[in-house]
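Here the complex is missing a single protein chain, while all its other protein chains stay put.
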Amino acid sequence: MKPTIPPLLIYALRRLLQAIPVIILIMMGTFLLLKMAPGDTVDALVGDMGGADAAFIARLRAEYGLDQPIWVQLWRYMVKLATFDLGRSFVYEQPVATVLMDRLGTTLLLMATSLSLAFSIGITLGAFAARRAYSLADNLISTLGLIFYATPSFFLSLMMMLLFSVKLGWLPVGGIKTIAGFYTGWDHVVDVARHLVMPTAALSLIYLSFYLRLMRSSVMQVADQDFVRTARAKGAGETRLMVHHIMRNALLPAVTLFGLQFSTLLGGSVVVETIFTLPGLGQLAYQSVIQRDMNTLMGIIFLCSIIVILVNFLTDLLYARLDSRIELS
Amino acid sequence: MTVEAKPILEVRDLRIALPKGSDRPFALQGLNLNVHAGEIVCMVGESGSGKSLSAGAIMRLLPEPHVTVAGGEITFEGEDLLAKSEAEMRKLRGNRISMIFQEPMTALNPQKTVGWQIDEVLKLHMGAKRKERQAHAIEMLKRVHIPDPESAYNAYPHQISGGQRQRVMIAMALALSPKLVIADEPTTALDVTTQLQILKLIRDLQKEEGAGVLFITHDFGVVAEIADHVIVLRQGEVVEQGPAGQVLNDPQHPYTQALIASVPDLLPPPHKPVTTRPTVLKGTGLRKTFAARGGLLTGKRKAVVAVKDLSFELHQGETLGVVGESGSGKTTVSRLVTRLLDADAGAVEVDGTDLLACSPAELRGMRKHIQMVFQDPMASLNPRKRVVDIIAQGPIVHGEDPEKARARARELLELVELSPAAANRFPHEFSGGQRQRIGIARALAMEPKVIVADEPVSALDVSVQAQVLKLLAELRHRMNLSLLFVTHDLRVAAQLCDRIIVMQKGEVVEAGFTAEVFADPQHPYTRNLLASIPGRTWTPPYRKTDAA
Amino acid sequence: MTVLDTDLRPAEPPRYVVFWRRYRRNRAALLGLFLFAIVVLMALTAGLVDPGDPLRRAGQPLVPPFVDASTPLGTDQLGRSILSQLFYGARISLLVGVLATLVSIIIGIVIGALAGYFGGWVDDLLMRVTEAFQTIPNFVLLLTLVAILGSKIEWITVAIGVVSWTAPARMVRAEFMSLRNREFVDAARNLGVSNTSLIFREILPNALPPIIVYASVIMALSILLESALAFLGLGDPNYASWGNMIGQGRAVLRTAWYCSAIPGIAIVLTVLSFSLLGEGLNDAMNPRQKQ
């Protein structure tokens, strides 16, 4: 007999195999798409420098390999990618992997805090509103949710910055840490946290409203189901119903959404990172588009695909853990 | 009736108000009933009669504030339930009054183990230690005859069968020896053989415990099987009540009489010489295996054999019944024969042409010869289309002039006894029986050689069922139709079919003339099936109405 | 005696009446409808409010609201009337919202319908493509598309549609997968109806209600996306749009708050109206969810 492989591993391998064509599709698509854009990174560079002469421009283009036919460039890129070599960033003149790793921490921190805040608060408020459906509290929460949803994040960011930084002076305007503050240990943590308050709020509110609304309808739907009636007929009180019977079932759609939202969040962080000068991947992506920094943008998208696929894998596992109907082996 | 002891439950003049804009102001108008210890009271009625809401009122679990008790009294062991606070009610529920629901799949929390859910009742009301409670729960599982109670204790609801789930519900309901058990259609979703076992179980346990049972059902067969006392409800009003024997065999109210008369009896028609007529539909060596899609972690699951080597012949003007329980493959047969599913092997000849060998274009042409009537009158009509278009669609697809097709559709509506004025309505404006008539009209519009009817009456109330069956019988006679009739209901099969095929797990276990099979079943499975028909010993007294 | 099964119930009022009755039960949805009507009205009457070019110089730059009668809501940095830009901006916002939504829904329906109806390898292939689109952060893709196509309003609209189709595609696919096995589809197939007709005539109309409800979400998101683009300076300057107004107005946010606050509020209210509208539609089209 074959040695038994843990089912989790088989599952992970199977998912990996499914993910590879998607990633290849994404990478080739993005490459060709970017090549359709007018101008290249040398144009952007020359624009940044305030001009250059023709020979200089031609030499740079050859240096970056941009004088080759597109198919040659694509082939070279994909071959390198196959060995996980993301190439060098034209703009940062560093290996793309280094550039990305510099930014990844900030972005992950921002996304993790935003998503977990949005998730936990949204779910709590949504469940609360659902249990008091159509009451004053519900209306208040639902209205708040709608306003969070309808307010553009950049508008919110500017308003918060005006209030909390300029008028009240409570929070720093931007950045990830106090530069030349040289904080260490706990002070550093507090410092970073203070810098993240506003960006996190600006980024999470719209997602908070998503979870709030989803959870509200999900709880109301589950509360109508037969097994809740059964529990009631057993003499269970409202708290018990909520904790043991409704929440776990109502959480399932929210968990699914969690996985799907990860990449949207990265897009949403472009604007917020730009306003708050956070050195994250969102801003980097935007800059890379504008500067036609092919390798960096491709690297971001590659990294993002991997993160998204990983997050989806983890949410699936979480889902399977939460939903006993899905068998683990 | 004599009053020997004080009843456990007394309901006096109970009235339940429906929200504004409903079709009637009260769901229940003046319900009176008593349940004594050791007695099973059956509340019978068709859908919309208010029987489930009365159970909700007793448990104080009505969907307030939309539906409320408008008046009356509910007294349980001398206490006024309507006056109790929610906290007091919570102490009663599951403890002294308990309830068994209809759908055992949805009535159990899918995310908790069976043991946890039984334990919840004990935790809420018993106050014993965990070990004790677990022992008690396992003991209860044993009492409801669940094989291997220890492992069932740790199983999730989806891991056990439907019948076992209902046993778990019963174990849960009886765990604390309640004085009153309310059972709301507890066997409706179950196969006939399982149904009989569950009914027996309820009866036995109730005898042991001496509890009073309020049993809600729509099925007179079940009533005959289990009831001591019967209450007949119609549109929220009690039309008749009395001891079971009296109501079943000598109903006084015309409604009761009509209902009872609608119950098909188990006397098959005398067999006609159908086998000598020409064959219109012939199935040979049909086989279908479902390769189930991959599970989350496992990749592939075991393939399920739905139909294994099935052969049959249907003659001109004959009705051939395909009978079996769920999972027997009978529905797959109806889909294979119409090629809505592609068979893995075999042939289906309609008038000598093999349907399964047709090209897509030929198939579309062939389709008009073999039409189908579906099970679910709700799902089988496109909700976004007008009735006339639904009926005329087939002929139009096959090249008929649209105007002519619509005119013909109106005629067909009359043929199925619906007013042609209904032609421009949408399906949701019709009752279930009417929709099934529309479905029949749609099939007839194609003037098919064969009609395949897949459980056409199983979703209907018994009185409506009788009327639709009558219509089918008449049409068959008038138009010389050949019917392949798929059903799980042996009573219905007995009434309509000339010959039957009995299926079990994809295989034919017995085939023959209906009367012969019923009179002398050869296969043990057939015997078991026939023996499980609820109320099989009871023959409805008279057939005053005009059911076939 | 029992009621004869063949007696018809009294005829129901026409569908739109039933629809309206259900819709108006939700007061918030009525508010949404009211707001939406105002936006539509603004779009329609823009030509009446200001028959000229909303981008022309209408007065001194940076006049505050309620000061000059000829520019009731004030002027921006280039002396353009905020009121007329607001009215003409309603046109652009609605146009972007509606057309981008149409684009995304149409792509979503085609892909979702094919994947859901046929299943198998078609489904696998289309779902891989959908996943690929879903994996790329949509705003980054949008920025890339705008970089390629330029900031013409037509292209912005198409680009927004192109980055928003995955959710409707998945929804349509799920609806199709559940509907394709419904008996009425089998019934129609059994009548000899072709695949194309089955997809578009039988299944699609039944799959539409949740999509229509979701369209209100896409519409709201489209307007937010357009304004975010304009905020980054990638809007189309040939048209007055609310996003452009905010994008330019934020430079003078501290001294002339009204330049960005007025269009900002317009965006909030419009997005709010779409989402309330969506809830009302949901209540009216899926009545079983209520109660």
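Letters are used for the chains, namely A, B and C, taken in the order the chains are written, and counting of residues starts over at 1 for each.
Throughout what follows, a contact is a pair of C-beta atoms (placed from the backbone, for glycine too) under 8 Å apart; a residue touches a chain by one contact, two chains touch by 3 or more.
Basically, contacts and distances are computed from a predicted model.
From the set "Peptide/nickel transport system substrate-binding protein", "Monovalent cation/H(+) antiporter subunit G", "Nitric oxide reductase subunit B" or "Cytochrome c oxidase subunit I", the protein name that UniProt assigns to the chain left out of the figure is "Peptide/nickel transport system substrate-binding protein".
Considering the whole complex, the hidden chain is in touch with A, C.
Considering the whole complex, the residue from C:S151, C:T166 or C:S227 that touches the absent chain is C:S151. The hidden chain makes contact, of the residues A:P7, A:G174 or A:P253, with A:G174.
Interface residues of chain C with the unshown chain, by the touch rule above, are 53, 55-57, 61, 77-80, 147, 150-152, 233-238, 248, 250-256. Even with one chain removed from view, chain A keeps its contact list with that chain: residues 37-41, 43-57, 63, 90-94, 99, 102-103, 158, 161-162, 165-166, 169, 172-176, 179-180, 274-277, 279-280, 283-284, 289-292.
Here, only the chains that are shown with their structure count from here on.
Under the stated contact rule, the graph of chain-to-chain touches is complete, every pair of chains being in contact. Note on chain placement: the centre of chain A and the centre of chain B lie 49 Å apart, centres being C-alpha means.
With centres taken as mean Cα positions, chain C sits 24 Å from chain A. Centroids of chain B and chain C (each the mean of its C-alpha atoms) stand 44 Å apart.
Multi-chain contact residues of chain B (touching two or more other chains): none found. Within chain C, no positions touching two or more other chains are listed. Touching chain A in their complex are the following residues of chain B: 59, 61, 90-95, 98-99, 101, 103, 106-113, 120-121, 124-125, 156, 158, 169, 172, 295-299. Residues 63, 66, 254-255, 258-259, 335, 338, 340, 363-365, 367-368, 370-372, 374-376, 379-384, 393-394, 397-398, 417-419, 421-422, 425-426, 428-431, 433-434, 437, 439, 442, 446, 463-464, 467-468 of chain B are the ones that touch chain C when the two sit in their complex.
Contacts from chain C toward chain B in the complex involve residues 1-2, 4-6, 8-9, 11-12, 15, 182-184, 186-194, 197, 202, 205-206, 291.
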